[in-house]
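Please find one structure pasted underneath; my questions will follow.
Just one protein chain is left out here, and the rest sit where they should.
After this line comes chain A, so read on.
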Amino acid sequence: MGYTLNFSAVWRSFDQLLWGLLLSLELAIGAILIGAVIGLVTAFGLISKSGWARRPAALYVTVIRNLPILVLILFSYFALPQMGVRLGKIESFVATLAIYSGAYLAEVFRAGLLSIPNGLKEAGLAIGLTPMQIRTSIVIPLMFRNVLPSLSSTLISLFKDTSLAAAIAVPELTFEARKINVETFRVVETWIVASCLYVATCTVLAALMRMVERRLVISR
């Protein structure tokens, strides 16, 4: 192998990578926050007795889960403006990732909602709470605790999926790495460093989420 590793060029641009990483994190967190709201509303639709709520929710989940995410991203960024919906790169990407994750989270939340024992809802009714108060004070908080492990793996998946934003030139970590690659020709070093940043961040995210889980875990 004639290739000698030399990281100095990459180190000079390291802060660029860090800014990219920060943006990646922001994209993922923005997407999961909005996606969780979409997923929650959709999940209640999925378990609703009314077909008017259930059918659109089921349609949304089916369509999104059967589309490759890259197609969704390109559709939002290139096709929607032709149809009169104009968003900036970042807004378009976060919205797309939110809609994408919303469909997956809807399924996770649906299972979580169905796992809440009926007796707890009845205990709420018995003290005079309305069905809406039972949802907000009992069902949703318990559901979130139950699905926390899935939520944390969804966050990590989304964080990795932010690399697809490079396709529409959002300056996140992958996009920045490609730029440095082109500018410095240190191909191997650049991608080693970028990969390490992804792995390290995912590991830290997982550890943080485990801490949250431990704090919120319900002892029985």
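Keep this in mind: contacts are C-beta pairs under 8 Å (C-beta built on N, C-alpha and C of every residue); 3 or more make two chains touch, one makes a residue touch a chain; residues count from 1.
Rule of thumb we're sticking to: contacts and distances are computed from a predicted model.
One chain of the complex is hidden; its UniProt record names it "Amino acid ABC transporter ATP-binding protein", one of "Phenylalanine--tRNA ligase beta subunit", "Ubiquinone biosynthesis protein UbiU", "Dimethyl sulfoxide reductase anchor subunit" or "Amino acid ABC transporter ATP-binding protein".
When the full complex is taken into account, the listed residue touching the unshown chain is A:130, out of A:62, A:130 or A:203. Only one residue in the set A:15, A:91 or A:122 touches the chain that does not appear here, and it is A:122. Residues 117, 119-120, 122-131, 133, 137-138, 141-142, 145, 216, 218-220 are the ones on chain A that touch the missing chain.
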